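Of the protein chains in this complex, all but one are displayed in their positions.
Chain nomenclature is as follows: A, B and C, assigned in order of appearance, with residue numbering initiated at 1 for each chain independently.
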Amino acid sequence: MTAGILLDVRGVSKRFGGFEALTRVSLQVREGERFGLIGPNGSGKTTLINCVSGALGSDEGEIRFAGHDITRLPAHQRTRLGIARSFQIPKPFVSMTVLENLCIPAEYAAHARFPGAGADVVAEAMEILRLIGLEAKAHAPAAGLTQIELRKLELARAMAARPRLLISDESMAGLSSAEVDEILAILLALNERGIAIIMIEHIMRAVMRFSQRIVVLDAGARIAEGGPGEILNNPAVEKAYLGE
Amino acid sequence: MFSFHLLLNVIVAGILLGGFYAAVSLGITLAFGLLNVVNIAHPAFVILGSYAAFVVNSRFGLDPILAGLLFMPVFFLLGIGVYRIYYASFEKRAEESLRGLVFFFGIIFIIEVSLSLQYGVDYRSVHAAYVGDSFRLGPIELAFRLAIPCAMALVLTLALHLFLSRTFYGRAVKAVSQDHLALRLMGADPVRIKGLAFGIAIATASLAGALLIMIGPVEPSIGREYIGRVFAIAVLGGMGSIGGTLVAALILGVLESLTSTFYGPSWALAVSFGILLLVLAVRPSGLVGRAG
Amino acid sequence: MRAWGVVAALIGALALVAVWAPRAVAEGPIKVGFGMALTGGVAGNGKAALLAIQIWAEEVNKKGGLLGRKVELVYYDDQSKAATVPGIYTKLLDVDKVDLVVSGYGTNLIAPALPIVIERKLTFIGLFGLAVNEQFHYPHYFGIMPAGPSPKTDWSAGFFEIAGRQNPKPRTVALVGADAEYGQNALAGARENAKRHGLQVVYDKAYPPATVDFTPIVRAIQATNPDIVFVASYPPDSAGMLRAAHEVGLKPKLFGGGMVGLQYASLQTALGLMLEGVVNYDFWVPEPTLKFPGIEDFLKKYQERAKAAGVDPLGHYVPPWAYAYLQVLGQAVEATKSLDQQKIGEYIRTHEHDTLVGKIRFAPNGEWVKSRVLMVQFQNIENNSLKQFGEPGHRVVIYPDEWKSGTLIYPYAKAKR
Partner (left out) sequence: MRGRALLAVAVALVVLAVALTRLSANQYYYFAAYVIFQYVVLATAWNILGGYTGYVNFGSAGFFALGAYTAAILIKAFPVPFPVLLLAAGTVGGLLGLSLGYLTLRLRGVFFSIATLALAVVLQTLIVNWEYAGGSRGIYTMRPATVLFFDNYVEFLFVVMLILALGALATARWIEHSRLGRGLAAIRDNEEAAECMGVPTLRLKLVAATVSGALMGIAGAPFPYYVTYMEPASTFNLDYAVNSLAMPMIGGATTWVGPLLGAVLLGTAQQIATVTISSALNLLIVGVVLVAFVILAPDGIIGLVRRRRGGRHA
């Protein structure tokens, strides 16, 4: 057990009415791994992430996390076990300040898991903000943030849950090249602390630079898996992206 | 007590009632189903339409339905005005859900109280030569008072359906509910389109109001009785489907009529609300509606 | 803390107002206080009643007032809401220091005032309350409404009495009414009366106040083929019921009984011919047998001002009674030469009162000793004519015999031509 399996998705399917969004998808993420999840639009990436984080229930299959079967657990309990995510479209708590945004997962997830440990929620949240580079905005209302700041807030808030696995759902979409690098640096720094990260992204440059291992989805099914180099040279992936 | 003749007539009465319900609910289907504007004040606008018909009818003896049609442009402009306020105050700030509801709640009060200040709280009714008469179709007796509103409602439904499916603006309205991008590609301004559609929704209230006061007397706060019913119909009809609204309205009308005759009228209202709760709990997308 | 300061200041202000309440002076005019429905569900009746009361006060003041003092009315809008009533009456008594109080219009708005009145041992006259005192047994409560000592049954007694006199006697009855306070009470009374007359009840249902169309109900009634139909409805339902019955062709031998609203001129005009042959309760109609002294003068004054006040143009239903309930109170004050509530109450209980609506005597429970619920039949009605309802011969009194002014056209279908 050099690096244990942290997340184990086994044959997960999800249907919406007659439309099959996921067909028996399996994948594993190891402790501390940098993992890329890519695929064309509508390939089921976000659906898969929703099934993992608990926003959606899966119709078939099993999901295990750190040895627990979490297939039927509600989302908040998965967060308490250590899965945190950011949202593709930022969903900040708009009536709160940036700092207060972080206090929610800190209080409800981190401290539910480690009762008593580090009672000072605020100090901990400030620490995360410093790491992400948002400490100047700590007391600003979340409603007034810029796009890049909102993306950072998403990541910071996920971090405040003290996750073992962080799912970053298109955190860079629509950002400038410099901003993409900034987010990338943050994600790498977080990974340094031993957090496994699933990156879902359309910006290939970022995914390829970041990921140790990549899984490709197309039309709800897994079509490839491997290191960045292997994926780039995989004909099935090329076909999925470029069509025939 | 049970006979085929009775059953037939009760079902017909229910269909007539249902047709009228459709006329009242179309505006909700447009505003709520297609535009996502929760106009709970729609029944209050309907009452406003009733009073407009009443005033014109009692002053100039004009036929109530004609009056209802005549006032449609006025209501259309009123609707656009209301939407402009709504857009500027809530939608633009993405605060429509809670405060928008409260806004329309306030509008209900303003309409009701203004009417009762102006016309008192007495029941008002209209005169027309045919109100009170009925005709026979084989074994079925039809009252003009109910048959005409039902027919008008069908015409209105058909007109709206054609408007939405055949005209440029109609398609734009449908697009606004689903896909802002497609709308922009069509070169239309979503706010203007939504204002237009909301204006049409309120314009239907003018006609529906005229039909209402023809069916029975009206007082300012009577609209409250319809809030639950029309939302039940809009939800049941699948949120935004004109045909679905008609079907749902007919189902509700027939069910109420049957309950009223064969079980006891005191449960008729509970039937529509019971169905509403059930549909909301089990199948929020409606009986005949689109999924998700 | 600042927020709390605001709160404290507000509550403090409230307390201050309480301490510095205006103290009224005992001399000056005699103040008569009441709450009245000027908005809300029963405002149509409330506003008409208010106009009648104002006419009474003007007339009394023209004659020099009561006990040589002018009469001043102090009234507030109870919004047809029971919850406002306790506040209004305590305001009248504690802040405005009125000398006499009378009730608002209707059961819902009388009952909440009674505990306050009873606690202070005041005399209280209620306007159109149905069996309010059944719960309180208060000796100084009096009801102005000619329903009689047992209001629930007396209400429809005439209707069933008329049915019982026909030959062949009707055998079956359908009962239908609004599922609300009045409808249910009237239905309960009608059930007893039906039993007393040996009628078989073939339909007995209440409908909710929000009913839009009455066709299904009328169809159900028609299917049971009753000899007579008793309806206890509120004004909009009365119209709906009558229209549906007309359209469906429901023609029992007797139709009507307890339909509220058919007494209002506006509804009468709107329904026109459809009313023909309906037998319904009423309290006063312009028939020669009911020409009590003063009533014509009063109605003339009322009708002149009705349009401006926005109330029923003829005012046959509530206004004479609203005038009368103050007339009784005024007469008692004059007779006892005092404002002593005990004496006034005692006087009202033990004497007969000559009023606009005839001679009144109260039973120990505060209701009339004898019922005077009239059963009238609509006859010779034309469409779109308000005038006809102000004239005799269109609402003919059939019952009780004492006030009878014409003969019943029977069965209903015959009247319908």
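Note that in this section contacts are C-beta pairs under 8 Å (C-beta built on N, C-alpha and C of every residue); 3 or more make two chains touch, one makes a residue touch a chain.
All values reported here derive from a predicted model rather than from experimental measurement.
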Touched by the hidden chain, restricted to displayed chains: A, B, C
Which residue of C:82, C:309, C:363 or C:413 touches the chain not shown here: C:82
Touch criterion as defined above, residue of A:84, A:98 or A:231 at the omitted chain: A:84
Sole residue of C:90, C:225 or C:407 that reaches the chain not shown, by the stated touch rule: C:90
Absent-chain interface as seen on chain C, which is shown: 1-4, 6-8, 10-11, 14-15, 17-19, 21, 38-39, 41, 76-77, 79, 81-88, 90-91, 93-95, 107-108, 111-112, 114-116, 119, 135-136, 179-181, 183-185, 206, 208-209
Contacts of chain B with the absent chain, listed as residue ranges: 32, 38, 85, 89-90, 93, 95, 97-99, 101-103, 105-110, 112-114, 116-117, 224, 227-228, 231-232, 235, 266-267, 269-270, 273-274, 276-277, 280-281, 284
Where the missing chain touches chain A, by residue: 53-55, 74-77, 79-80, 84-85, 87, 91-97, 100, 103-105, 107-110, 112, 141, 157-158, 160-161
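Just so we're on the same page, only the chains that are shown with their structure count from here on.
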Inter-chain centre distance, chain A versus chain C - centres from mean C-alpha coordinates, in Å: 72
Separation of mean Cα positions, chain C and chain B [Å, integer]: 36
Interchain centroid distance [CA atoms averaged], chain A/chain B, Å: 46
Multi-partner residues of chain B (each touching 2 or more other chains): none
Complex contact set, residues of chain C against chain B: 39-41, 43-44, 47, 179, 205-208, 210-213, 215-217, 219-220, 222-224, 235-236, 239-240, 243-244, 246-249, 261, 266-267, 270, 273-274, 310, 384
In the complex with chain C, residue positions of chain B that touch it: 1-3, 6, 9-10, 13-14, 16-17, 20, 116, 120-123, 125, 127, 131-134, 141, 143, 145-146, 215-217, 219, 222, 225, 256-258, 260-262, 264-266, 268-269
